[in-house]
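All protein chains of the complex are present and in place, except for one that has been dropped.
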Amino acid sequence: MTALDFICLAPFLLLASAPIIIMLTITITRNIKVVYGFSLLMFLLSFISLFIVAPYIPHVIAPLFIIDSYSLLFLAIIIFAGFLITILSYIYISQQGDDKEEYFIILFVAALGASVLVVANHFISFFLGLETLSISLYILVAYIKTRSYSIEAGVKFLVIASVASAFLLFGMGLIYTATGSMNFKGVASALGSLHALSPILLTGFVMLLVGIGFKLALVPFHMWLPDVYQGAPAPVTALIATISKGAVLAIALRFFMDIQGFNNQAIFIALSAIAIISMFTGNLLALNQGNLKRMLAYSSIAHFGYLLITLLAGSTEGIHSAIFYIASYIITTLGAFGIISLLSVCSGNADSIDDYKGLFYKNPFMAIVMSLAMLSLAGIPLTAGFIAKFYLVLAGVKSGLWLLAFSLVINSVISLYYYLRVVTTMFTTSDQVKPSTIPLMGNLVLVVIVIGILFLGILPAWVSDIIASLS
Amino acid sequence: MVTVSLEVQILFAGLLFLIGLVGLLVRRNIIFMLMSIEIMLNSAGLVFVIAGSHWAQADGQVMFIFILTVAAAEVSVGLALILQMYHHFKTLDADALNTLRDKNER
Amino acid sequence: MTAYIPFIPAIPLLSSLIIILFGRILSKKIVAFLGVGSVSLSAIITIIAGINFISSTPENGSYTVTVWNWLTTGGFSANIAFSVDALSLIFCFVITFVGALIHLYSVEFMDHDEGFARFFAYMNLFVSSMLILVLADNLLLMYLGWEGVGLCSYLLIGFWYKEPENGYAARKAFIVTRVGDTAMIIGLFLLFINLGTLNINELMQQASLKWAVSSPLAILSAALLLGGALGKSAQLPLQTWLPDAMAGPSPVSALIHAATMVTAGVYLIARTHVLFALAPAVQAAVAVIGAATLIIAGFSALTQHDFKRVLAYSTISQIGYMFLALGVGAWSAAVFHFMIHAFFKALLFLGAGAVIHLLHHEHDMFKMGGLWKKLPIIFITFLIGSASLAALPLISAGFYSKDAILWFAWSSTNGSKWLWLAAYFGAFITSIYTFRMIFVTFFGEAKTEPTHKPGKLMTIPLVVLAIISLIGGFIELPENFGHFQIFSRFLSTTLPSVQLAGESHNELLFQILSAIASLLGIYLAYLLYFKKSSFAESFSNSQLANFFYKGWQFDWLYDKVFVKPLVWLSEINKNDFVDKIYTAIAKATEFLNSLLSRTQQGRLRWYVMVLTAGVVIILTFMLNL
Partner (left out) sequence: MILLYLIIILMAGGVLAWLLGKRSAISSRIISLAAVSIDLILIIIAILQNGIPDDKKWIFEYSVSWIPKLGISLHLAMDGLSLLMLFLTFFLGLIAILISWKEIQKSVGFFHFNILWILSGIIGVFLSMDLFLFYFFWEVMLIPMYFLISIWGHENRIYASYKFFIFTQASGLLMFLAILGLYLAHGNATGYYTFDYQQLLGTTYNPTIEMLLMCGFLIAFIVKLPVVPFHNWLPDAHTEAPTAGSLILAGLMLKTGAYGLLRFVVPLFPHASQIFAPFGMILGVIGILYGAKLAFSQTDLKRLVAYTSVSHMGFVILGVYAFNELAYQGVVMQMIAHGISTGALFVLVGQLYERIHTRDINKMGGLWEQVPIMGTMGLVFAMASLGLPGLGNFIAEFLTLVGTFKANILMASLASVGLIAATIYSLRIVQKVFLGKKDNDYKMKDLSIREMVAMGSLVVAIIFIGLYPQPVINTAKPALMKTLNAKQEYYQSQKVDDSVILNNRTCSPDTRKLNK
C-alpha cells in the first residue's frame, strides 16, 4: 500500500476510527453530549477529507476499491446524510432509556459499510460493505429494546436480509464460477468474450439481483420494507431509506454499467418488468396506508422502481439523473423522516397520519417542511423531486423507454393521492392542540433540508453541472 | 482421483442451498430458521471454494473465510435478537411476529 | 343635420340607466318625469326626423348615422349605426308615440306599486331597445335590439315576481322566443358567410346580385330569419308564449305584447323583403303561417274568460294578418295594419287594464258586466277600439287596414282564394270575439263594483288613442274609395308596392263582403252574449271549446315533446354519469390496494416465500428466453 492509498482511504479511516474512539470514551465516562459532539465532528472531518481526496481521483486500490468522482459524490451524499441523521438521532435517542452512546458507534459502522459499498468494485468488497451495513442496521433497527415493534422489525430484517445475502453470495459464487473473476471489470471482460449467457451465469445474475433488489426493496423482494420502516426508530428508518439505499444503488449502478447489463435482452426485460411492477405495487400499497412510515416505505418501493429507469437507460445521462434523483430523494426523505422523528420526540410516536392533523396550526414550519417533502416526493415543481423526475424521464425517453416513462407518469398520478393526503391532514383543523416545539438543532436540520429541496428544485443547473463535470 | 465435473459440484452446492431454503420455509422456530440460513450461507461459500479450485485461484477461499466471519457476526446478532424476541413475545415461533402489518384501514 | 338620430334610442336608455342606478333615491315624481319625459322627447325627435325626412328625402330612401365602430375583425364589421328610412320612421313613430302615451298611463296605473321605479326603468329600456331594433343599420345591431326587447319583455312579464306563475310565464316567453332567435342568428351567420356583410342595405344588394330567385341559400337564410320572426311575433308554431305573457302589468301588454315588440317579426320581414322575394317558397310559407295563425288564434280568443287573454289571442291573430300581408307581398299593407293595430290594440289593452285595475285585479270577464254606465269613458274608448279591431266598415281605422290585406290576399300575384278565405273567415271570428268581449264586460248585470273613477293620466291616453283609432285609417284609403294613399307613398321609397295579379277585380265587392263579415260577427255576438243564447252556454262547455280555450293544446304538446323529456333527462342524470367512470377508476385502484394489502400481513415466512417465488419466476423467465 502506498501513501496515496492511505490518503485516498482517509474518509474511511476517519469513519472507522470514530467507533473505536467512541468505545474508548465510553469506557472512561458515559456522556452522550460528548459522544454526540464527537460524532458530528467526525462526520465533518470525513466530509472535509473528501476534498483532500478529490485531487487524486480516480485512484484504484487494487483489487477491492476504486475511488473515482462517482464514488466521491456518493460518499459526500452519504456523509452529509449521516451528519443530519446524527443530529436527528441525538434528539431522538436522548429521550430514550440508558445505553444511548453505543448507538453512535453502530451508526458509524453503518456509514462505513455504506461508504465501502460505493467504492467497491469487487465482489469481496461488495459483500463486506453490504454485510457491515446490514449487520449494523439489524442492531440499529432493534435498538430500542423496550419496544416490541423494534425487536420484531429487527428479527424480521435479520432473517430476510440474511436470506437475501445468501442469495447474493450464491449468485456471486455462480458468476465467479462462470467468469473466473470477482472484479466487476473482470466479470465484464469475461462477459464480453461470451456469445450467450450460460444458465449458470444467468442464475448467478438473478440471485445477485435478489440481493440488490432486496436492499432496494424492489418487488418481489419488498415485503420486509414496511415492517422494518414501521418498527425501527424514526432516525434509523431515515438511515435505511437514505444511506443504505443510496449506497446499494451506487454499487448496483456501478456493477450494472460495468457489465453493460442493459444490452442483454433478458435482463433488460426482467428489470423493466420489475421496475413497472415496483412502481405500481408500491403506489397502490401506499394508497390507503394510515401509517406514515409504512406509507413512505411503499412510496420508496415505487421510487426505486422509477430509479431502475436510469439503469435501463444505459447512458451517462442515466447515471447523472440517477445521482441527481438519489440526492434529491435522500434530502426529501430526510425531510420527511426528520419531521417524523422530531415529532416522535415531543409526542411519543408520530407514526399515524392522524397524528399530523392540524400540524399547520400547531407548528406551521414543520407542516411546511413536511408539505415540501411530500410535494417533492410527488414531483411537483419548485421542489427537488420535480427536477429529479424530469432528468430521470428525460434520460429514459432519450433512450426510448417510453413505456417505462409512461407508467412512471401514471404512477405519479396515483401517488399524488397519498402524498396529498398527508398534506391535507396537516392543514385540517383539529381540536387537540399539543405544543410542538422542537430543539434548535432540529430546526436547523429542517432549514438545511428546505434549502436543499428548494435549491435543487429551482437552480438544479449548479448541482447537475457538478454531477456532469465529475463523471 | 475421481473427478467430478464442475456442473455436478455446483449442483451439489445448489442442493445444499435448497435444503437451507426449504428448511427456512417449513420451520417456524426462529432458531431453526437461523440454522437454515447458515446452511444457505455455507452453500454459497462452497460455491466459491468450488469456483476457486476450478479457476485455480485463492480468491474463492478468501471469500469463504469472509463469509464465515460475516455469518458468525450475523448469528451473534441474531441470537441476541432472538433473546429479546423471547423476552417480548414469550415464544420462538416466527409466525408470532406479526404485529407489524397492514391494518387494512383507511 | 342627422346627428340627433342616435338620441332617439339614447334618451330612453339614459333615463333607464339613471332610474336603475338612482331609482331608490329619486322620488316618484322624478322617476315618472324621467320615464314619460324621455320617451316623449324621443317621440318629438322622431317627429322632427320624420318631417325632415319628408321634406328632404334622401335619394336612395335612407340615410345612416354611424356612432362608433362596434367590431371589425377577420372581414367582419359591424357599426353602432342607425339607419333612417320610411319604414323605420313609421316604427319609431309608433313606438315613441304609443310608448309615450302608455308611459303616461302607467304613471297612474303603477302609482301604488312598490316597483314603480323599476317599472319605468324596464319600460324605458324596452323603448330604447325597440328603437335600436328598428333603427339598426345592420342585422347584428338589430339582433342586439331584438334580444334587448326580449329581455325587457321577460323582465316585465315577470314584473310582479313574487308570483311564481309570473316568473314561469316570463321564462316561457324568453325561451320560446329564444328558439326563434337562435334560428335567426344562424341565419345571420349564413348571410354573413355567403354575402360578406351584415349591413342591411349592402346585404340586400348583395343578395339580389349573388343569389338567383329560389336559390337554396336564399331559401335557407330567409327561412332562418323567418324563424326569428315567428318567435318574436308569436306565430305558429311559436305562439304559445304570448297568452301567458299577459301576466305582466297591462301597460306592458299594451306596449310590448300588442303594439310594438310582437310586431318586430313583421319589421324584420319587411326590412329584409328583398331576401324573402328571392325565396318565394318561404314567402308563401309566411302567408300560410299567417293565415293559419290568425284562424287558430281567433278560435282561441273566442273561448277565453280572461279579459287580457282574449286580447292576447287577438293580437296573435292580427299579427297573423300582417304576416299574411307580408306573405302575399303587400308590404305596405302589413306595415299599415301594424300601425293601426298598434293604436287600437294599445287602446284595448289600456282599457282592459283600466277595467281590471279598477275591479280589484279581476281578470275574468264573466265576473264583470254592466260597466258601461259606471265607466263611460273607458266604455266608449274601448268600443272604438273594438270597432277598429272588428273592422267596422267605414268609420274604423281597422277596416281600412284589414280590408287592404283581404284585398291583396286575393288579388296579389302571391295571393290565392284560400288565403283570402282564411282571412275572411278570420275577420268574421274577430268581430264575434271582439263584441263578445264588449257584451260580456260592459253590458248585462253588474257583478263587481269598480272602486273609483279612472284619473286623468289614464283617460287622456285612452282618448287620444281612440281618436287615432277612428281617424288613423284615413291616411291610406283604397283606390276605389278616395284613393288617398299618403302612407304607402311614404313607404314606397323603402318597400316595393304590391304586385297585382293580372286583370283587376272588383275591389268594391270585396269591401262589401268584409263589411258583411264584420257586421254579421257583431250580430252573432249580440245574439249569443247579449241575448244569452243557450248555444253560447253549451258551446263554452263543450270539448271543442276547451280545446280552443287551451290554445289548441299546443302547450300540452310542447310539454310532452320538449319540456318533459328535458326535465326527465336532467333528473336521471343530475350527477353526471361521466363521473361514474372516474369513480370506477378510483374504486378499482382501491380494490387493488386492498388486494395487495392482504399480502402484507406481517408473516416472516410468507415474505421469504414471496421472495423465493419471485426468484423462481424470474429465473424461469430468463432461462427460457
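The first chain written gets the first letter, and so on, giving A, B and C; residue counts start at 1 in each chain.
Just so it is clear, a residue touches a chain if its C-beta (ideal position, glycine included) is under 8 Å from a C-beta of that chain, and two chains touch if they have at least 3 such contacts.
None of these values were measured; they are calculated from a predicted model.
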Left-out chain, listing which of the shown chains it touches: A, C
Among C:A81, C:L140 or C:L528, the residue in touch with the chain that has been omitted: C:L140
Chain not shown: contacting residue from C:A281, C:L569 or C:L595: C:L569
Residues of subunit C (touch criterion as defined above) contacting the omitted chain: 20, 24, 68-76, 80, 118, 140, 143-144, 146-148, 151, 154-155, 158, 161-164, 167-168, 170-171, 174-175, 178-179, 181-182, 185-186, 189-190, 192-193, 566, 569-571, 573-574, 576, 578-579, 581-582
Residues of subunit A (touch criterion as defined above) contacting the omitted chain: 360-361, 375, 380-382, 386, 390, 393-394, 397-398, 405-406, 409-410, 412-413, 416-417, 420, 423-424, 427-429, 460-461, 464-465, 468
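Keep this in mind: only the chains that are shown with their structure count from here on.
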Chain centre separation (subunit A, subunit C; CA means) in Å: 78
Multi-chain contact residues (two or more partners), subunit B: 21, 24, 33, 94, 97, 99-102
Contacts with two or more other chains, residues of subunit A listed in rising order: 155-156, 159, 163, 167, 226-227, 285, 288
Subunit C-touching residues of subunit A, taken from the complex the two chains share: 155-156, 159-160, 163-164, 167, 199, 202-203, 205-207, 209-210, 214, 219-221, 223-224, 226-227, 265-267, 269-270, 274, 281, 284-285, 287-288, 414
Of subunit C, residues touching subunit A in the complex: 589-590, 592-594, 596-597, 599-600, 602, 604, 606-608, 610-611, 613-615, 617-619, 621-623, 625
Subunit B residues touching subunit C - in the complex, by the definition given at the top: 21, 24-25, 28, 33, 94-95, 97-102, 104
